[in-house]
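This is the structure, below, for whatever I ask next.
A single protein chain has been removed from this complex, and every other one stays in its place.
We call the chains A and B, going by the order they appear; numbering starts again at 1 in every chain.
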Amino acid sequence: MGDRLHTFNGGIHPEGHKAESSATPIRDMALLPRYVVPLRQHIGTPARPLVQAGDKVLRGQPIGAAEGYVSTAVHAPTSGTVIAVEPRAVPHPSGLFDLAVAIESDGEDRAVDFTPLDWRNLDPSALRNRIRDLGLAGLGGAVFPSYIKLNPGAQSIHTLIVNGAECEPWITCDDRLMRERAAETLQGVAIMAHALGVKTVLVGIEDNKPEALAAMAAAAPAGVEVVAVPTRYPGGGGKQLTYTLTGVETPTGGRSTDVGIQVFNVGTAYSLYRAAMLGEPLLSRVVTVTGHVARPGNFETRIGTPLADLLTAAGGANPGAVGEIIGGPMMGFDLMDLAAPVTKAVNCLIVKDPVHFPPRPAPLPCIRCGACARSCPADLQPFEMYWFSRAKDFGKAQSYNLFDCIECGCCAYVCPSHIPLVDFFRFAKSEIWEREQEKRASDQARQRHEFKEFRLEREKQEKAEKFAKAAEKQKEAAAAGPAAAPADPEAEKKKAILQAALERAAKAKEGVTPKNTDHLPPRVEREIAEIDARREQVVGKEGGEG
Amino acid sequence: MLSAILVMAAIGLVLGGILGWASVSYRVEEDPLVEKIDAVLPQTQCGQCGYPGCKPYAEAIAKGEAEINKCPPGGLEGIKRMAELLGVEPPAAEGMEPKPKSIAVIDENTCIGCTLCIQSCPVDAIIGAAKQMHTIIADQCTGCELCLPPCPVDCIAMVVVKEDVTTWKWRYPVHMMKRAA
Partner (left out) sequence: MNGSPYALLAKNSVSSVMLKVMAALIPGIIAHAWFFGPGIWVSLFLCTGFAVALEGLILLMRNVPVKPFLSDGSVLVTAWLLALSLPTLAPWWLYAVGVVLAVLVAKHFYGGLGQNPFNPAMVGYAALIVSFPVYMTQWPAPLGLADHSLTLLDAFDLVFAGQGSISPDAYTSATVLDTWKTQARLGLPAEDIRAMAMFGWAGARGQEFVAAAFAFGGLLMLAHRLITWHIPVAFLVGLALTAGLLHLLDPGRHADPLFHLLSGGAMLGAFFIATDPVTASSTPLGKLIYAGLAGFLTALIRAFGGYPDGVAFAVLIANICVPFIDAYTQPRVFGHDKAGK
C-alpha cells in the first residue's frame, strides 16, 4: 500500500494562497490578561464545569471534566482567577453563546505539575483515560475526542493514516508544524501506532508543501511512509485521503475504522506527543492568521485566546477588511463576534477583503449542466439534491444521498449559476435532523403517555382489589365478632398488627407515588438526582418544614 | 377494425392481469391506519382537538369522525402530512401557525406540593410527592399546558425554549432571484 496512489473523482483547484502565511515561523503569543474557555469544544457532550467564579486555577488544571463517553476534558490556559462560568460568544456559525469559563490571569503563568505518561508500559485503557483527561481531540476540524479513536475496539486496525494534506486554501498551520516540529509530530505518530497496534503508517502530505514533505521524510523512522499526494481540493478530506493512499472507500454512514483504517491529523499527533512525553494537556494549538492582515502567519495560541487578541498579534486587519472567516474559505464559516475565543477546532482566522472574498453573485436557476456532479468528490448529483432541498422535499433529497455530502463546497465553487448549493444542503440536513429529533421526542411522549394510562389502570385495579379484600376481611371480622365477643388481648393484638400494616402501606405508597421515574435515560435520571439534591437543600434551608 | 379492437382488448387483458398479479404478490403488510395517523400526530397529548389524547383523536380520524385540522401543535405542516397520508385535500386551517415550542416550568418557591399537576401531566413529566416541591423534567415536557389550570397557586409558567448551539438550524438560503410577484 502507498506505492500506487488512487485518484478520487471530482475535486477542484482553487487558488492556494498558502505563501502569505507559510513564509514565517510559528510565533508565540504574549500572555493575555483574560481567556475564555468554552466547555463544548469537541463533538459530543460538553465538559462538566469543575470550577466556579472566584476559584483560583493554575495552568493545566482541569476546569471541565469529560462527561459521558463522547467527551473530553478542558484545562485552564494560564494561572489566575475564574471570573465567570457563563454563556459567552463562541466560534460557531450561529453566533449564539455557549457555556464557557472566563479566567483572569494573574500574570505568573504558574502550572500544575505535569507527569509524563509511561505510554509504552501503561495498560491501553489506562493510557486512553489519561489522554481523555488531558483533553485531546482531533485538531483537523472535527474535534472528535482522541481517546476514543485510539481504541482499536472490536475492529482490528491495520493502517494508520496521518493527515498532513491541508488541502484548504490559505491555511498553513499543519505545514508550519510539520516543517518545524517533524520529529515531535512523528513521536506522537509512534504513540498512536503503538496504541492502535498497527503495522502500516502512512503520512499523506499534498505536494504543494515540499518543505514539509522533506522535513517529515527526513525525520520519519522505519515503518512510517511519508507520501506526497497530488494537490487537489478536497484531497485532505478524511475519506478522500484514505482513498488516495489505500484505494479503500469508507462505507457510507460508517467510519474508516470499519475497514481497518484510522485517520489522525498531524496537529493531533503533535499534541499527543506533548501529552505523553511532557504530560501536558492540550493547552494550545497552531492557528493560521491570514488574509487581509498586516503580518499574516502562524501562532502558537492558547486555547481560550480571544480572536480579537489573536488578530492584534498578527498586526490587526488592514483597512478595507470585510469580516472574518473561521476555518478555510471552502468549509469555514463567517465569524459573528471577535470576542469568541480560539477553541480546539479553530485552525485558521482569515480576514476577508473584497478582492479575494467578493460577495457571491446573485444566483440564476440551475441549468442542469452537471458541472457540480463532475466536481463532487462523493460522486453525488448536487443539482438533484438542490432541487429537492429547495422545494423542502427532504425525503427525496435524502434519497439522492444527501447525507453522503461532506459539504466540501466543490459544487458551489464550480456552479455557473452561482447557486449556494452547500447552504441548501446544510439547511436540508439540519431540517432532517430536527425532524428526527422531533420524531424521537414524540415517540417517547407516546410511550410515556401509554405508560401513564397503564399505570392509572393498574392503580385503579389495585385499589379495587384492596377494597374488595378489606371488605372481605370486615365481613370475616363481623362473622367472627360475636363468637369472640369478649375483647380478648388477641383481638387487640390483631388490630395493632393491622394498624401497623396500614401505616406501612401508606408509607410505602408515599414512597412509590412518583412512579413516573421508571425507564428513564441516564441523562434524565441525573437531572432528577440533581433536582432531588436541590430540593433537599431547599427543604433543609426552610427548616425541614416541608 | 375488428382485429384492432381484438388486439387492444388482448393488451388490456394482459396488462390487467399483470397489474392484478403485482398487486397481490407485492402487497406490503401495512400498519393499521390508526397507528399511521398516530405517528403523524405530535404526541403533545394536549387534548386541544377535543379528544383525551392523540391516540383517541387518531382513532376518530381513522373512523372518519373527525376533521384532520384540529391539532394546533401539529400546525399546518402536520395537516399537510396528514392530508398526504390520507390522500385528501388539506382542509382550510386558520390560526394553525404553531406556537414557538415552550415547556412548563414550576416556580419552586411558590409550589405547595399539592400533586395536582402531576395527575394532570399526560406524560408523567412532573416529579414530586405530596407536600414536596415539584419539578418538571424539561426533556419530557411536551408543552401541552394541561398542568397550568389545576395549579391552585398559579406557579407554573410556559417558557419558550431558546435556541442553543446544539438545536440551532441552518436557515433556508436567501434566493435573490425569486419571483418578486
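Just so we're on the same page, a residue touches a chain if its C-beta (ideal position, glycine included) is under 8 Å from a C-beta of that chain, and two chains touch if they have at least 3 such contacts.
Because the structure is a prediction, the values reported are computed rather than measured.
Here the missing chain is touched by one residue of A:325, A:348, A:397 or A:441, and it is A:325. Check A:34, A:158, A:418 or A:455 against the missing chain and you find that the one touching it is A:418.
Among A:19, A:278, A:367 or A:391, only A:367 touches the chain that is left out of the view. Think of the hidden chain as still there; on subunit A it touches residues 8-9, 12, 14-15, 93, 169, 239, 243, 249-252, 254, 325, 327-334, 352, 356-362, 364-371, 373-374, 377-381, 383-384, 400-401, 404, 409, 412-418, 420, 422-423, 426.
The working rule: only the chains that are shown with their structure count from here on.
Contact residues of subunit B toward subunit A in the complex are 38, 41-45, 53-55, 108, 113, 115, 118, 121-133, 135, 137-140, 142, 163-165, 167-173, 175-177. Across the complex, subunit B is touched by residues 40, 90, 92-94, 96, 98, 362-365, 390, 392, 420, 423-424, 426-427, 429-431, 434, 438, 441-446, 448-452, 455, 510, 513-517, 523-524, 527-528, 531, 534-535, 538-539, 546 of subunit A.
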